[in-house]
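Mind having a look at this structure? Questions to follow.
What you see is the complex with one protein chain gone and the rest in place.
Chains: A and B, in written order; residue numbering restarts at 1 for each.
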Amino acid sequence: MSELFRVEGLTKSFGGLAVSRNISLAMQEGDRIALIGPNGAGKTTFVNLVTGQLQPSAGQVVLNGEDVTRLGAVQRVRRGLVRTFQVTRLFSDMTPEEHVTLTVLQREGRATRILSRFHGNSEVAGEVETILSTLGLLEVARRRVREIAYGQQRLLEIGIALALRPKVLLLDEPAAGVPSSETPRIEHALERLPKTLAVLMIEHDMDLVFRFARRVAVLAAGEIIFQGLPSEVAANEKVREAYLGNYAHARSVA
Amino acid sequence: MQTALSIAIDAFAYGMALFIICIGLSLTMGLMRVVNLAHGAFAMIAGYIASYAARDLGLGYAVAIFLAIIGTIVISIPLERLLYRRIYGSPELTQVLMTIGITFCVIGITNYFFGPTLKTIPLPGSLTQPVDVGFRTIAGHRLFVVACGLVVAGGLWFLIERTSFGIKLRATVDNAAMADALGVRTQVVYAISFAIAIGLAALGGVVGAEFLPIEPYYALRYMVTFLVVVSVGGAGSILGAVVACLLLGAVDTTGRYLMPEFGNFFFYAAVIAIVCVFPRGFFGRAQ
Partner (left out) sequence: MQVAAQTPEIATSSSAGYRWARDAVGVTLILAAGLAGYWLFPDNLALLTRVIAVALLVLSIDLVTGYGGVATLGQAALFGAGAYAAGIACVNGVTEPLTLILIGAVAGAVAGLFMGTIMLRAHGLAQLVLSIAIVQLFHEAANKASAYTGGSDGLAGLMVSPLFGAFEFDLWGRTAYLFGLALLIVVFASLRFIVSSPFGMLCRGIKEDPVRIRAMGAFVFPVLLKMFVISGAVAGIGGALAAISTQVVGLDSVSFELSANALVMLVLGGLGTLYGALVGTVIFMGFEHVVSAINPFHWMTMVGALLIGVVLAAPGGLSGLLDRMSGISRRRKEKRT
């Protein structure tokens, strides 16, 4: 399979403090990578660097063979690099149907049109319905977002991302804040993501990581300290140290 | 040369008068993050009190200033409690609307009680005399305003940078929740800062009345000027306020002397240019 996405030597410093150091990572079509790491490891900074919210101090981001390091966030989205947000960012007064419709129209370059109706737009209605039904959101399609459950809002985040027909999808803790009774629905949605899509998921829930990911990367203190199979993570000495820190030392000394 | 010098002196004194009023607004906006468009209304209240004390009651100038400051602060306390506290942390538009509302009320009520006429504050003889400063004479009042401005700037700098209250204030501004957790009574800090800001507005309103006459629509007429000065200087910065007041005072005064027919055209052109280049003002804090 061909390489779809690559970051190389990505480095970001604020003042003298490096929060991302020389991060390199590559993804193919259909990849499922989980990026894990302790709090403060620089995961959010990494997402912001990849999506273009932040400019790196050094290194590059390559999408589909094109260097997008100097492009803004919007241009990267238009080229197929799409993210979801760790804390949902939705329009509280709009319905899920309106969110997805707006996104599909935007993808087709029709969202800035004045001389057409937004509602009852039959050309995109079919696609919107498909996306919502895949995620099990049809029954709340016409409720305001602030009235639907948080788990459903998280699903809608994924729905918006899918409506952009991404090539690479960054899921920023898709199950964060969702009550455990609703996590299976999120997991179900993740399993049904398009097969060719490359997915990079940042997640704390290790059960979810092990079930979802085919590869795991561990970020600690701004560096990738491990990349490999999920089954090898737990045994890796560096990972143990990063997570368990001094406790690990204490035991080895004792 | 004589013209240039008198423009410079007038501009400097005018800038200082602006500074005394605006620094209070700069504090509320920079430190408490409230866009208080009613700031000029408090200066106006002070002007009315001082005029009443000095002209109608025949009290001395110093007493009138003192009464004006105390009176204005007393009036502001219930307003802070009942109205301003509700809009700390609100979006700018909410703050703007609320404080425009307060301004309208202040204008309506003061004029109902004092009548819609221009209020003068008679100066004491010592300030109307010209003072010989060696190479030429300057109106005593101008010197008095400049002195007041310097004292205010120095005093504020000392208060914020060198006292324990200043430390609490800066801590509250940086992170109110954290300061609260560390035992700083942030509500009290806010209330005191607000009172200081209002007191400065009052002082500026009275001593600056020679430049910005106290009249029925004072609060509305100079609302924009004060807001603009603070935005140009950078909210919360004493140095910024000084620079902005002197600069805009100079632009304004020079324009009036040399090109009166253009009015404030250059003043606002300069403002647009400055705000476009420095959206946070000259010395604004990054947010």
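Going forward, a residue touches a chain if its C-beta (ideal position, glycine included) is under 8 Å from a C-beta of that chain, and two chains touch if they have at least 3 such contacts.
If you're wondering where the values come from, they're calculated on a predicted model, not measured in any experiment.
Q: Please identify which residue in A:R32, A:R78 or A:H204 touches the non-displayed chain.
A: That would be A:R78, which touches the missing chain.
Q: Which residue among B:I7, B:L59, B:L83 or B:L143 touches the omitted chain?
A: Answering carefully, the residue with contact to the hidden chain is B:L83.
Q: Can you tell me which of A:A18, A:A58 or A:M94 touches the chain that was removed from the display?
A: In the complete complex, the chain left out is touched by residue A:M94.
Q: Can you tell me which of A:S2, A:T112, A:S181 or A:S231 touches the chain that was removed from the display?
A: With A:S2, A:T112, A:S181 or A:S231 as choices, the missing chain is touched by A:T112.
Q: Footprint of the hidden chain on chain B, which residues?
A: With respect to the unshown chain, the touching residues of chain B are 29, 35, 83, 86-87, 91-94, 96-98, 100-109, 111-112, 116, 216, 220, 224, 227-228, 231, 235, 261-265, 268-269, 271-272, 275-276, 279-280.
Q: By the contact criterion defined above, which parts of chain A meet the unshown chain? Give residue numbers in ascending order.
A: 51, 73-74, 77-78, 82-83, 85, 89-95, 97-98, 101-103, 105-107, 110-121, 142, 144, 160, 164
Simple rule for what comes next: only the chains that are shown with their structure count from here on.
Q: So, what's the distance in Å between the C-alpha centres of chain B and chain A?
A: About 50 Å, centre to centre.
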